[in-house]
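Right, subunit A next:
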Amino acid sequence: MNEKDLRQKAQILDAEGIRRALVRIAHEIVERNKGTENLALIGIQRRGVPLARRLSACIKEIEGSSVPIGILDITLYRDDLTTLSHQPLLQKTDVPFPVENKKIVLVDDVIYTGRTVRAALDAVIDLGRPKLIQLAVLIDRGHRELPIRADYVGKNVPTSRREVVAVRLMETDGEEKVLILEKKTNA
Partner candidate 1 sequence: MQLKGKDLLGLAEMTAEEIDLILDTAARMKEIISRPIKKVPALRGRTVVNVFYEPSTRTRVSFELAAKYLSADSINISASASSVAKGESLKDTARTIEALGADVVVLRHPLAGAAHLLAKTINAAVVNAGDGAHEHPTQALLDIFTVKEKKGILKGVKVAIIGDILHSRVARSNIWGFFKMGANVVVCGPATVIPPEVERLGVRVYHRIEEAVCEADVIMMLRIQLERQKAGLFPSLREYSRLYCLNEERLSLAKPDALIMHPGPVNRGVEISPEMVEHPRSVINEQVTNGVAVRMAILYLLTERGG
Partner candidate 2 sequence: MKLIIKGGRIIDPVARKMFFADVLVGEGKILAIGTDLGGEGEQCVAVDARGKLVAPGLIDMHVHLRDPGFEAKETIETGTRAAARGGFTSVACMPNTDPVADNKAVITYICARAKEKGLVNVFPVGAITAGCAGEQLSEMADLKAAGAVAVSDDGRCVANSGVLYRAMQYARMVGLPIIEHCEDAGLSAGGLVHEGYISTVLGLKGIPAAAETIMVARDIILAEATGCRLHVAHVSTAGSVELIRQAKAKGLPVTAEVTPHHFSLTEEAVVNFDPNTKVNPPLRSAADVRAVREGLRDGTIDVIATDHAPHTVQEKDVEYGLAPFGMVGLETAVGLVWTKLVLPGVLDPVEAIAKMTVNPARILGLSKGTLAVGADADITIIDPEREEVVDPARFASKGRNTPFAGWRLKGLPVVTIVGGKIVFRREGIIDGG
């Protein structure tokens, strides 16, 4: 969808809001997993990657030990490849540790239909057999089409399907906020 056809409806989080949400999620991850042993974060391309890095930094501050980070591109696992007009560009997958028996936390910016997470689950399992997989997202906007839920959520935002949730991060977008955009209605 072209951003030009969208207008801003509301801002949900500012920079400080994003920071606080991530700190809270970091605490929850450490608490739920009773420390950082065997723990690893895998960010889903693109905005899951900087979020995973930030969570890893938060966890290091809390626990003093760093958690390895992987990068996952789920393009080749998408269930809509046969219906797209052309193939999406592949991005890097780089999981520099064996996932075997790891506690993996998948990180993404927004959970919506759940299809990206489904693809990510398949992609991770193709790399090996983790002990468990959890999911952390900055925004849960509802409208799930698969029986998938997030273990850690920064903010739940009720939305309509006509709306778009836009997460803007310094690393990828040069600004730091979360917006709700709405399709312009052409009278």
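Candidate entries met the following condition: all candidates are chains of the complex that A comes from, given by their letters.
Rule of thumb we're sticking to: a contact is a pair of C-beta atoms (placed from the backbone, for glycine too) under 8 Å apart; a residue touches a chain by one contact, two chains touch by 3 or more; residues count from 1.
Just so we're clear, the structure is a prediction, and the values are computed from it rather than from any experiment.
Applying the touch definition to subunit A and the options 1 or 2 in this complex singles out candidate 1.
Residues 73, 75-78, 81-87, 89-94, 122-123, 126-128 of subunit A are the ones touching candidate 1 in the complex.
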